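Note that this complex is displayed minus one protein chain, with the remaining chains in position.
Moving on, here comes chain A:
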Amino acid sequence: MTSATTTTCPVAIRIQEDDFDIAREIAVLTKSRTDIGAVVSFSGICRADEDSSKIAALTLEHYPGMAEEEIKRHVDEAMSRWPLNGVTVIHRVGRFEPGQNIVLVVTASQHRRAAFEAAEFLMDYLKTSAPFWKKEESATGTGWVEAHARDDEAAARWTKS
């Protein structure tokens, strides 16, 4: 039996405080697979400035239970729209300083276009639909990050007409 005909699409969705290792996650997804021709990974990192203010740290809060279900719903939709051979989504919660990882999306497919598009689709929906909230710490105090209209616009372009 050859693995070249494998068409399974393993899905891993994790919400955790711990950091992730991008290379390790890709290796887990592609191990013993010969049907995967493209892997796209996107990682979101805490940056030091938002608009004009300097950020000391970000705290991520989520809705346990719903967050996993909401990500799963969109992974299922991504799998129905693109021929994917593997999806991993990891979202961290807790307090992060600039330079630290926050989110990882890895998509695998036979060809690059599906992997690229599915990763972008998942990130657009993660930002606007998965129940996570960011609180910023800066020199002037703390405050909740406001949602951006540009994120809603990015997600809206995937809506089927």
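Here is the rule we use: a residue touches a chain if its C-beta (ideal position, glycine included) is under 8 Å from a C-beta of that chain, and two chains touch if they have at least 3 such contacts; residues count from 1.
Just so we're on the same page, contacts and distances are computed from a predicted model.
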Hidden subunit of the complex - UniProt protein name among "cysteine desulfurase", "(Fe-S)-binding protein", "Molybdopterin converting factor subunit 1" or "ABC transporter permease": "Molybdopterin converting factor subunit 1"
Among A:F20, A:W82, A:F96 or A:F132, residue touching the chain not depicted: A:F132
Hidden partner chain, residues of chain A it touches: 44, 60-63, 65-66, 69-70, 91, 102-103, 123, 126-135, 144-147, 151
